[in-house]
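Only one protein chain is missing; all other protein chains are in place.
We just call them A and B in the order they show up, numbering each chain from 1.
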Amino acid sequence: MSRPVALLSDFGYRDAYVGVMKGVLLARCPGVQVVDLTHGVPAHDVLAGALYLLSAAPYFPVDTLFLAVVDPGVGGERRGVCLRSGGRLFVGPDNGLLWPAASSCGRPEAFHLANPRWWLPETSSTFHGRDIFSPVAAALAAGRAPEDLGPAIPDPVRLELPPPFVEEGGASGEVILADHFGNLVTNLRPADLGHPEAGEVRFEIAGQALPGPSTHYGAAPAGSLVVVLGSFGYYEIAVNEGNAAIALGIGRGARIQARAAA
Amino acid sequence: MSRPVALLSDFGYRDAYVGVMKGVLLARCPGVQVVDLTHGVPAHDVLAGALYLLSAAPYFPVDTLFLAVVDPGVGGERRGVCLRSGGRLFVGPDNGLLWPAASSCGRPEAFHLANPRWWLPETSSTFHGRDIFSPVAAALAAGRAPEDLGPAIPDPVRLELPPPFVEEGGASGEVILADHFGNLVTNLRPADLGHPEAGEVRFEIAGQALPGPSTHYGAAPAGSLVVVLGSFGYYEIAVNEGNAAIALGIGRGARIQARAAA
Partner (left out) sequence: MSRPVALLSDFGYRDAYVGVMKGVLLARCPGVQVVDLTHGVPAHDVLAGALYLLSAAPYFPVDTLFLAVVDPGVGGERRGVCLRSGGRLFVGPDNGLLWPAASSCGRPEAFHLANPRWWLPETSSTFHGRDIFSPVAAALAAGRAPEDLGPAIPDPVRLELPPPFVEEGGASGEVILADHFGNLVTNLRPADLGHPEAGEVRFEIAGQALPGPSTHYGAAPAGSLVVVLGSFGYYEIAVNEGNAAIALGIGRGARIQARAAA
């Protein structure tokens, strides 16, 4: 039995780039189970990819290999890496993409994918997902150890999510993700606000005052704004049966304030 | 061997929500075969999701488990259910989404997913697809019986597709789906019109008079409107090598008339 492989990229759904990677995986690790996490990461958006990977990794089997490619620096100086953390393996570019997810599962060890023995015989400088990361992932899924792929390195790129600012009587944060439904995921968590009850906190975003968190989207009338504790564990601004990103005209980076109720 | 699992949702292809559900399935039912039906159901559109599920379910193996999530009421009063029908299982919210497909395969029995033993240890009120439906589906795919998940219930929500109006000398219906190609799927079937020959019936939609059904799209010149009996078993308005929804400027809900040819 090989490790299951979960794929994430910014390759979208129009081209065959993702399909090609699956071809390499199947050719080098016959029968391997491959599932898609998402390929809808915005082009070149390493932070968004890192967030998606972080949100999903803990729910997968502990022997999963995550093959993730958001790689604006392909062919340049950036290294390819394998991170090993709590049994899980993460393969991709060393640009921080893998770090939040890997470090959420344990203390990551890092290996530089320097040994061309595990690459395709010919490698391009524009598609390491196909030429390096997929064949390396296939070798790992089939049982090879990260130590065989190249030397351990002490300094993989560490990407940190933007932290909130905790102030007296409240906190200030930002929208870190606008999802498919237009829900605005913030970087504020209950712990940042002292685990308040719903009546003890107020939010403000884009000039709109909002009440404390509701238990679910449908607690507000259809079409109305609502704050919920979302499935990422962060506060999230939504419109019940609607789209908050469109309704408010905002997206990632927008500021949000949380204050104790007067 | 576990049951194959077919996934449908309105989660789209940008976020990792679908990927997370696959992670839970793999973690709790190792090696389970998971295929995607579609995740492009319009957000919160229970009827569209029900139609897609209905169109696909009969073609799957008889032991398939369908895990479907279009769930605007998540976290509120709506129940989670498992329907069992003709060997197949359907898991998701009790809002009618599963009903047309399940009742097309037999007489559904319904079970309320009330037993938290089969849920994730922590459940959010915003993502039951991950926290309740996926782990329950994994247990069922691995062989658990619906009876173990919670009590049988007599009153699952029954969703009916909008029926056509059959009149003397014709019928009046509506567009129930505009597909990726812009083909307009109606709710009119040959039986509603007395199984007419092509020359015996005329259609009218959006002020356009159309001849009787052709055998295939290419029976009309490229760029021209054509009526065919589509793969859902309903009459469908198309533009050969074009997009009827754009050409006519209409979509779901638009009225269509069928009348005996003069």
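One rule holds in what follows: contacts are C-beta pairs under 8 Å (C-beta built on N, C-alpha and C of every residue); 3 or more make two chains touch, one makes a residue touch a chain.
Model, not experiment: these values are computed from the prediction.
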Option touching the unshown chain, where B:K22, B:H39, B:R130 or B:R202 are the choices: B:H39
Footprint left on chain B by the chain that the document does not show: 1, 4, 6, 8, 13, 33, 35-41, 52-53, 55-57, 59-62, 64, 177, 179-181, 215-219, 228-231, 236, 240-241, 243
Residues belonging to chain A that touch the chain removed from view: 11-20, 22-24, 26-27, 30-31, 34, 43-44, 72-76, 124-127, 130-131
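Throughout what follows, only the chains that are shown with their structure count from here on.
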Inter-centroid spacing, chain B versus chain A (mean Cα positions, whole Å): 30
